[in-house]
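A single protein chain has been removed from this complex, and every other one stays in its place.
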Amino acid sequence: MAFKIKGLCSAPYTPFRNDSERSVDLEAIQYHAAELKAQGVLYAFVCGTTGESLSLTVPERKAILEHWLKAGKDHGVTVISHVGCESINDTLELAKHAEAVGAAAVAVMPPTFSKPSSLDVIITLLETVSKAAPKTPLYWYHIPSRTGTTISPYSVLKKLHEIITESKGERLGNFRGLKFSDSNLHTYANCAHFADGHYNICLGMDEHLLGALAMCGVERTAAIGSTYNYQGKLYNKMIEAFAKGDKEEAMRLQRKTHASVDLLLTPDAFSCGVPGVNVGKALMELRMGGKNVGPPRYPGSAMPEEGKAKLKAAADAVGCFDDE
Amino acid sequence: MAFKIKGLCSAPYTPFRNDSERSVDLEAIQYHAAELKAQGVLYAFVCGTTGESLSLTVPERKAILEHWLKAGKDHGVTVISHVGCESINDTLELAKHAEAVGAAAVAVMPPTFSKPSSLDVIITLLETVSKAAPKTPLYWYHIPSRTGTTISPYSVLKKLHEIITESKGERLGNFRGLKFSDSNLHTYANCAHFADGHYNICLGMDEHLLGALAMCGVERTAAIGSTYNYQGKLYNKMIEAFAKGDKEEAMRLQRKTHASVDLLLTPDAFSCGVPGVNVGKALMELRMGGKNVGPPRYPGSAMPEEGKAKLKAAADAVGCFDDE
Amino acid sequence: MAFKIKGLCSAPYTPFRNDSERSVDLEAIQYHAAELKAQGVLYAFVCGTTGESLSLTVPERKAILEHWLKAGKDHGVTVISHVGCESINDTLELAKHAEAVGAAAVAVMPPTFSKPSSLDVIITLLETVSKAAPKTPLYWYHIPSRTGTTISPYSVLKKLHEIITESKGERLGNFRGLKFSDSNLHTYANCAHFADGHYNICLGMDEHLLGALAMCGVERTAAIGSTYNYQGKLYNKMIEAFAKGDKEEAMRLQRKTHASVDLLLTPDAFSCGVPGVNVGKALMELRMGGKNVGPPRYPGSAMPEEGKAKLKAAADAVGCFDDE
Partner (left out) sequence: MAFKIKGLCSAPYTPFRNDSERSVDLEAIQYHAAELKAQGVLYAFVCGTTGESLSLTVPERKAILEHWLKAGKDHGVTVISHVGCESINDTLELAKHAEAVGAAAVAVMPPTFSKPSSLDVIITLLETVSKAAPKTPLYWYHIPSRTGTTISPYSVLKKLHEIITESKGERLGNFRGLKFSDSNLHTYANCAHFADGHYNICLGMDEHLLGALAMCGVERTAAIGSTYNYQGKLYNKMIEAFAKGDKEEAMRLQRKTHASVDLLLTPDAFSCGVPGVNVGKALMELRMGGKNVGPPRYPGSAMPEEGKAKLKAAADAVGCFDDE
């Protein structure tokens, strides 16, 4: 039976120490994995955009994966490794390492400095990675807002399917699906229903999940995102409500997550400079009762205590951690 | 009771003759209105992007509105007029005209050549139009993929609400809502639920409608789009299925519309050069049994007979006009 | 002998009254033309971007052209009319009018809302305008920062030349050149030297003129811009210095204009909200001793007196009007 991410998959934060190098706090990974288990989130996609992927060095990415694999084993969390780098040689090194240490799957995004100029370049990139880690399920990571690569993931999927089918799996047979970080749910649905739902298409925009469920159903919808780190229970309840046909409750829960996502987008980022991951890390720290997640490495700064206090008040006001 | 677009609103095509000037075929508007009625689509948003808004002259837009108001009366279709132009003086002239001839509402989009540089500029634009047609409900038309104006429609809505509330409706009291042509359903939901659903937020991306329904419910969701011209029945059935909790059927119907939207996006546009409206016009002609909708004015060319034959075959293959 | 813009051509401001409609002050055009003559600027490109082109209505553009033709006659200024509009029907109406009233040439830019999707669409647009005003020299107006149309003007030029040559001037025989509002001087030089310098390639970025002169020489370089309105003498001296080989003096003068261009780009625009034309209009008013140029129509606001005082001080500090 082919590998498949089912339901929610976390995109974990990378915990840094607040020192001059923002060194990685590998021990803190245990707490993160335990929290996921507690939230009912049974997959982790490590060193993705939320994990500050490209701000990490290659040795750090290896060490983080190894610690996640151990923590995942301890807590029953399946670990997928993002191996995309700017240098394809680094990507291949990470892919080989991931296979060697037993990652459940790998995902690759394209370089952003030397963007792929055509669909063919993407296919070549994927096939090269496929050969470097031939026994490991492979995902294509589509995140145009960050990489600038807008080539349709549906065209990538169709082309891969054609190659796999024609070669009877000799070529790219370990390809499994997409991380789809875009708001176009029409394209998402085209991918999720393609080949009778054969591929595993994971939505990367948490705040649109209910829309994806409505268009693709529970079986064909999966999700990889950062807010499942601290709102996994809420999202799991939303999926349940949807599954049993309670539209009002599903809507209420998605709306509740919207209020939390709005916190991430607060322009001044609660005095830490850059919205997004920085604020998310502070929310996760609140969620875990102060256990370290750390400041962002770059380009943000640590959230000052005053900012944290404001964020806590705002998070409480929208019931961010109510779990219901 | 305040004006409100309920359910589906068509964005009609502008019928042109295939002459050297692509002159407007005003008589053909009657057929278009009759078809909407037959599809159960009871609102028309005329001279919007689908209607080739800015490719029309100011006198043409007035004539089209007048013919639509007459046709709308004959067929029970409520007519909203898009009055956005590059020159604000043209916009004001159209807004005054729309009020004088009895449009049910007006909508305005920002100039694309001289884009608004701030939220304040948008508010000023809207207030100027509000004063020019003070008795007519007013909508803000957000379509960033075309205008390049990305200022959040939610921030526009919140600012307008603040002004209306503080002035007790003295200022901008006729503002009613948004045409929201973007795929960000999180922002859509923020707008649709804002002020307890007071404003009329009309989704402009037909292929995402089921997602909007899931996040906002039937009461708070409205839709303005081009595909309701020829698939209004299908979408109305989808809304019904959603309303009565038939998830599978709603999903099936939205997926059916996706296959039709994919026709619009076919790269070679069935040999007429530019995807989108050009293909939509040919679909509408098929729907209406050959009644004129005409070629696009600019920059497309008329679809050749060979292209039409291919389009018909492709439309039949996906059951574009099956209505079920 | 073919028409040719030689040396500097002004892009005049459109004078508005400070009333609620920002009505056009047609009488003020006389002062503007007189000032150009005084500056030694013998061409005017009216209703271009500096003239707030698309913020004007079609009747206003006709009236402005007519007044400029009269003022040009009085003061020895040759008048070129920009006729580009969003609606090609408006463009054709303006082109016919321009020919009827005797404009020396017309120029056309592409629509920004419905951008040309290919080189062919641009050629079709130009050929349609060419036929509407067959006796009037025609220019293609390339300004990608505003229109979003990035199709290379060099490829447009080569294609037009091929058509003209093959048809022996039957097709597009009145095409004369480009308004080239881009900073790529390599492409500018490719165009200016193409066909042994046959076409009239007018640089639209005043602050790069000395670079164009260095790469193309005085004979093959022409320029259309807004700062020639108030610094024409300075630029004419720069061209003279370059022509006689005085590198140091040419550099000094171009650098002096740079300091003035920097005023236009001041972020707060001297309290009138939007940098660029708004500040330029205030500079022109200073240049003309207070004669009306007026506020911008949209989206800027009139510069407050305080802003004007600051601008005057800043302009004096860099010797904006020293003429040497």
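Lettered A, B and C in written order, each chain numbered from 1.
As a working rule, a contact is a pair of C-beta atoms (placed from the backbone, for glycine too) under 8 Å apart; a residue touches a chain by one contact, two chains touch by 3 or more.
These numbers come from a predicted model, not from an experiment.
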Touch partners, limited to displayed chains, of the chain removed from view: A, C
For the full complex, which residue in C:Cys85, C:Leu210 or C:Val277 touches the chain that was left out? C:Leu210
Candidate in contact with the missing chain, chosen from A:Ser55, A:Ser152 or A:Ser271: A:Ser55
Of A:Asn18, A:Ser114, A:Thr150 or A:Thr165, which residue touches the hidden chain? A:Ser114
Per the whole complex, from A:Ala44, A:Ala71, A:Ile88 or A:Val279 the residue touching the absent chain is A:Ile88
Residues on chain C that touch the omitted chain in the whole complex? 183-186, 189-190, 193, 205, 207-208, 210-217, 242, 245, 247-248, 250-251, 254-255, 258, 261-262
Touching the missing chain, which residues of chain A? 21-22, 52-58, 60, 86-90, 93, 111-118, 121, 124-125, 146-148, 273-274, 297-299
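Assume only the chains that are shown with their structure count from here on.
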Computed distance of Cα centres, chain C from chain B, in Å: 36
In whole angstrom, what separates the CA-based centres of chain A and chain C? 50
Mind pulling the residue numbers of chain B that touch at least two other chains? none
